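Quick one: this structure, given as structure tokens, is what I'll be asking you about.
The complex appears here minus one protein chain, its other protein chains still in place.
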Amino acid sequence: MMDTLETKRKFRQVGTRPIRPDGIDKVKGRALYGADVTAPGMLVGRILRSPHAHAEIVAIDTSAAEALSGVKAVVTGRDLVAQKDDFFRDIQENCLATTKALYDGHAVAAVAAVDASTARAALKLIKVTYKQLPHVTDVDAAMTPGAPIVQGGRALETVPKGMSANVTNQVEFGHGNLDAGFKQADLVVSRSFTTAAAHQGYIEPHACLAQMNADGKADLWCCTQGHYFVRTTCALLLGMEASQLRVTASEIGGGFGGKTVVFIEPVALALSRKAGRPVKIVMTRDEVFKATGPTVVTSMDVRIGMKKDGRITAGEAILRYSGGAFPTGTVEMGASAAFAAYDLAAVHTLGWNVLTNRPKEAAYRAPGAPQAIYAVESVIDELCQKLNLDPLDTRLKNAARKGTLSSYGPTFDDIGLVATLEAAKKHPHYKAPLGKNQGRGLSAGFWFNFGGNTSVSMTINTDGTVSVAEGNPDIGGSRASISLMAAEELGIPYDKVRTIIADTASLGYNENTDGSRVTFAVGMATIHAARAAIAKMCARAAAIWGIDPEAVEWVDGAAVPAGPNAGKFPPMTLAEIAAVANNTGGPIAGHEEFTADGAGVSFGVHLCDVEVDPETGYTTVLRYTVFQDAGKAVHPAYVEGQMQGGAVQGIGWALNEEYIYGADGRLQNAGFLDYRVPVASDLPNIDTVILEIPNPGHPYGVRGVGETPIVPPLAALSNAVSHAIGLRMSSLPMSPPRILAALSHKG
Amino acid sequence: MQYAKPTTAAEAARLLSAASGVTRVLAGGTDVLVQLKAGMVEPDLIVDIKHIPGIRTLQAEAGGFRIGAAVSGAELGEHAALCAAWPGVTEGAQLIGSKQVQGRCSMVGNLCNASPAGDAVPGLVAANATVRVEGPNGTRDVAVHAIPASPGKTTLQKGEIITSIFLPARAPRSSDAYLRFIPRSEMDIAVASAGVNLTLDAAGTITAARVALGAVAPTVLLVDACAKAIIGTKLDATALAALEKAASAACKPIDDKRGTIEFRTKVAGVLARRAAVIAYGRAGGKL
Partner (left out) sequence: MKTIQVATTINGDAVEFVCAPDEPLLDVLRNRLGLTGAKEGCGTGDCGACTVTLDGRMVCSCLVLGVEVEGAKITTIEGMATGNQLHPLQQAFLDHAALQCGICTPGILVAAKTLLDRNPNPTDTELRYWLAGNLCRCTGYDKIIAAVQDAAQKMRTA
């Protein structure tokens, strides 16, 4: 279902910055996250993980662990229901391996014990007989003939014969005549790029508390971006009916895509079922790094042709992505997004996903897009440099607009790229002077955004307040945005509305908090639910007044007669109608269950100044400005927060964050000490400019804003560093040893 | 596991000597608890030395300073006289971990952790500091430089603990500086580091120098060739270039996740040069 934009709407609540409803609990330390709850008789669950990058599991002997005093249950992969569907079988195998350990940290068994030290001791008593196999962690190496096969027989029909068995899918997008396009170019630049796997780096490790009774009824509390997905998956893996498993989402301590998946929840349920007691599992930080989703690791080739006047004549990208030991479709998003910002006559992208002995990829903010766009935006920058062209003017000249046939197929409706580029061009940052060893970089970025299946229930309480139940964990202030939209539509003050996240038994299905969908899709469902409640309230007023319901309309939070012919009655406010609801036909509520279509794509442009110490390769970020189209910023402070947070994650990825594997295939930096996320002193203020080019597919014009901001920083930083050192960097992260090595080879 | 909090050094030494299993000495705990968490060690006995008299005090002695083994980085940084006399030593100690870690970590702990990358150690070695070791066979004073044996190992004997550090009296026109390289601005382990301690004559000529390098060899290096390169000079460009070259030449680093041999070798030289310039300025020299 797709809505039309109310172009003339004057907003009263939307666009303000009220305090979030969950705020006080969070500043007082009272909010309950995944690890913050307990249950009587609770056991501690812990997971045994493979120390090998690739090994056959010959046997698992749990008898000694089971015999240890205080151990109440031990489970292995055999305790989960074998799945037929590939998607769920991969999750099952990732939760507890049955035949092969596919990466360092792959779960192979678990225990539940009376306390943590007993559980730790029990893990040491589980005897796993491994037969080590050759491993491969490098994406290019995994594609070569003779590379160790991570999993055989996983290639889709799209993969041509003769490729390595590690290649699981091939995707292609584009249009036009590439050869003709390159012939028209005055300059063609080809360059190869690599990016390291990055982790979402949420500060809250995965945690859950499971309680499963002998009658098959279960309750699960967990930190997740989507408790309905958790329910679906756990029900399958435990062989339960969905109705028997109630999942409640805790407050969530960051996710960024990494908590759209299931790791420990089925294991905790299986342990609880066996032990007959509640089981809590909390991952340690090194487990989070070793066994939860980093991004894909990539190797890419990009070739772009340009006329002297800056017009791009052809663009080609070849992407080799690895999402670890299980197939993933992320490369499709990279291949779709690579050239999405540009109006091109000839464009072609080709991508492969490749299996490696790394953990199963999980989504990370605009999955697949930052890498491909980094490569494309780097080559565009190099072309501008070599042709002596202004990088913003050049992007404006080629920018996609309304009516542009996008590189991945659809034709764009109203989009904000040109406005965003123009805002960057006229911003003082763009012309600010630079000093020695300093450089400025910019990049455009794009994300599709998503809508999806959504349910919202709204109750009009008899005291004139409103309760909204939605089903998407609030990862960055969305309860405030949903409350704002409810208040806006109903015409009542924000503080009369309270929005909560319902459990899976209390509300219809909701897709994960992902795809930048919540403010868009849940917001739209909330508006629809409010309209349903308004229709009922208008009908009540009509009945009280004795007029036709169609003769009543809703204005500024009250039912009023629609025009002079309807009769003369004073307005009845929401509170007045609610107060008598139980005597005029019963409780009043509105609800919506729908598939939200019409998510508008989103563009951003980032400007970045850096200084590089030529003697150490150390990069200081001096100034950073984010320009982004939000469609309509419902709560501008949280929109800015997304822009700033995404930018800083991208800065970290560009400069220092990376998964480092040793020759033994084991992860060497499974902690925050050596997996270096940016700290406060690494950064300047992150300035933001919100553009509002309304999304025609949402009544208020809302676009998702959460993912786009991580897309431009990789190229913005790389372009800035390349200008500062006078050398084109083509590998991320640009850690000091890499920059210094590049400089020393330059001589 | 047992936890003991002896109230004398002799008692601590007795407990540690008598223990049959794995022992750990606890001062600030910022390394010991990390090892416990990682499961790297499961001690049978932890001896908390913070209740030994003097172990948490910092006082003037013989024109220098005696610093108890459990004095925290934050406490060092708040001691104006110590910071004025030994700015390089104190800035090194204050680079260990976060401000939270500074509330607990100690220079002695950093030394006994025996990492070649410990931020407190190059400054202490350059300062020619000594530590007081108390153990079953009595008390001895030992140069800081002699404590680390190899990564993770010290030359301390079973039952011995370090109870204090002594920083000697300063000659006029003396000062020091410490620099480290990390990929972020904070919260990292040194990839390479340098401590430089100088004394000048009235004309600004360097009369004494000690240069120590961290994270470029199994233990912190005291590099005589670096000292020779600048003694007798006013730290002119030639001397600085010679210092940098000598520092890089002394490096015997490894390739690891934190840096390459090439990177560490080059950056150690850069840091030695830069630290020397800072120390020279602090000692009253003018470049």
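Note that the chains take the letters A and B in the order they are written out, and that residue 1 is the start of every chain.
Everything that follows uses one rule, which is that contacts are C-beta pairs under 8 Å (C-beta built on N, C-alpha and C of every residue); 3 or more make two chains touch, one makes a residue touch a chain.
Worth saying up front: this structure is predicted, and the values here are computed from it rather than measured.
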Residue among B:Thr57, B:Gln100 or B:Thr155 touching the omitted chain: B:Gln100
Selected residue (touches chain absent from view) among B:Thr23, B:Ser72, B:Thr90 or B:Ser248: B:Ser72
Touching the absent chain when the full complex is considered, from A:Ile203, A:Ala432 or A:Val580: A:Ile203
Residue among A:Met306, A:Val677, A:Leu691 or A:Leu717 touching the omitted chain: A:Val677
Chain B residues that touch the omitted chain in the full complex: 1-3, 26, 28-30, 33-34, 36-38, 43, 46, 48, 50, 72, 74, 97-101, 103-104, 185-187
Chain A, residues in touch with the chain not shown (by the definition above): 17, 19-20, 22-24, 26-33, 35-36, 38, 117, 200-205, 251-256, 282, 284-285, 475-477, 635, 637-638, 640-641, 644-649, 671-673, 677-681, 683, 685-686
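One rule holds for everything that comes next: only the chains that are shown with their structure count from here on.
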Residues of chain A touching chain B in the complex: 120, 284, 286, 615-618, 655-656, 660, 668-669, 672-674, 676, 678-679, 681-682, 735-737, 740-741, 744
Chain B to chain A touching residues, read off their complex: 37-39, 181, 183-189, 191, 257-260, 262-263, 266-267, 270
